[in-house]
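As you look at this complex, bear in mind that one protein chain is not there, while each of the others sits in place.
In order of appearance the chains are A, B and C, and numbering begins at 1 in each one.
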């Protein structure tokens, strides 16, 4: 059975759902699940529909072509893809390997509908892990002098390898605004605090100083404003006065791994639509 | 602006969403939010649509009448109501008042779209609270001998007062199978455990004996099988070895109040559809 | 059985626990539970011991007098009180009554070991609730001109009524630095965000703008720095893109009530010791 996912964002208007679902019905397609959201603040409408094609349904190219009329009428940004299409993913990491390990295991055990096209790092720490799993490892050391050149190299790799998603799995370098721009909407970072608390460096040390009773992690799309991009997922964990900054970091690693994995899965399943500087997550 | 809520459950089939949304579009109605779910196990389909009527939309009676054709075609159980219709609620309580106090405050502060038509109790404990808030209080003591008669009295009250929802807010009497049947789908109970753990009596004492590290509460529709009805909402709270059964009960009271209030709100907003012995909660 | 609670903070040193527990043993007192914490950062030591007095134990005054030698040796800040002593509490509130309602119910049902000596408000909204429960209600409207005078009045009340704890249960006025100083360590505020995120005004509106996926509440001791005092307790609740700022406020009310109630209980039970701008919470 062929299955597809259609995502839409457009100005809100009367009749969009009817138009889309009628299009699907006349195309012999059956909705498996569908979710939509109209934002009263921005007057934008968001929709994600997972549908299967019946025996008499046209192929994907024809479906796309015939949907154009509806899409144009409602000024839609839209995307229609095969539900089993695998996301091509590039993982970037520095010296902390917990998120990498977690993503690699999910990949290995079939829990992520993604291919990991490569691992990029400014350290050699995880070369052996990558190679053991047969994943290309790219050592890309960054200095102030080489940053521009290395980022070009990275972007070239993204193009050449047709990367759909770059995951910053505790990659401790700040990307240039140009690179952020080039990767807009397809680069997810995990920040080790409950944003907007403790943006920037050393969040666990600062959480310890402030004496908070919960610590957290935030997965967000990367933008040129550090730690200010659209938030995809957050989670927290209880801590207390007896925890040192090192304890917080250790507890936090579990939260970071979970939050990043959830955000990556949501993105891969086309459940995250960007709404200005926020996300609409259609489960 | 007139607003309505349409809820549907029916056998799954191709084109239901299209049929419903097209009906709304041609009736000059605009979808505000909509959620649906097709259960692959039971092959049943569930939908809840909140829509507003445009200037040229017919009135509710006409909308209902004209929807019948679509409803019949898909063998729907359905309901179409005004979104601002207030639920008429009857609260039953014994001697523990935390859930009652919580519901009364929400009612008083406008957080629940409901009218509390009365409070029924087998004790006089909360008469003064009820009377202070101008809510009729019914003292309905139950003994094995009077149970049948008292339940008839209760059911009579439910009919006469056109009660939409009976809330057992820590009402410590077991309803007869007959009464459960008469109130099917419109009677919510709060059980003070994380079901299916600790069904029946004294769940906190038994949770203490078992040494669990989390305690919980469960709001469910009442059925003739004790604590076995469709679960609407559950929540837990962390506890530890130092907590006595009394501590567990005290901690649990907060969880119970929250869980019951959430379940009542979900029911009032027509978000809970029964699916065999389970619920579909369309947020 | 007489029971007492001893709380201690002092510079860390070898032998403190031995000295305290030996003092208790030789005084025919039996430890019921005890917790301690040595902060490696500040080199301060904190201890809370709940003990019962045997038949041959001296009375509280004598215990206090004889403990002085030990206390002096270790430069202790300390406090020894009857475990069943009731805290005299003053609640301040503006127009949002959920925390007040929650505290009043806990008080009424015996869940808080406290007497509510009065309710102070800059509005008349809750006069009838207070009076129904027989609690003195003080209407204390504040304008820029009258603020100094009204705060004096308040402080006079605190002295006269021997208030142990002032609870700002959604009191929407900022206290002057002088008043904060006078109430240091005995005034708890509930802030409707997960601090340090969204300090100051309108946290729910700002949380909505930022698109966070969890909202929270924070109970803290009031200091002259707005929303910067030592944090006692925090909690969060999951939200999503579909929630309006008003939805966040409604969800947040439950979190605020729970967090404030927990902090008040911890304070009443002498479990919260201040450690610079942080708290040590000895459970």
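The rule we apply is simple: a contact is a pair of C-beta atoms (placed from the backbone, for glycine too) under 8 Å apart; a residue touches a chain by one contact, two chains touch by 3 or more.
Note that the structure is a prediction, hence the values are computed from the model and not measured.
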Self-check item: Interface residues of subunit B (partner: the chain not displayed)
Solution: 37, 39-40, 194-198, 210-214, 216, 230-236, 240-242, 244, 275, 277-281
Self-check item: Missing-partner contacts on subunit A, residue numbers
Solution: 33, 97-98, 101-102, 105, 109, 111, 132, 242, 250, 253-254, 258, 261, 283
Exercise. Would you write out the residues of subunit C that touch the absent chain, in ascending order?
Key: 14-15, 17-19, 21-22, 24-25, 28, 30-38, 54, 238
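The rule we apply is simple: only the chains that are shown with their structure count from here on.
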Quiz prompt | Junction residues of subunit A, two or more chains touched | solution = 37
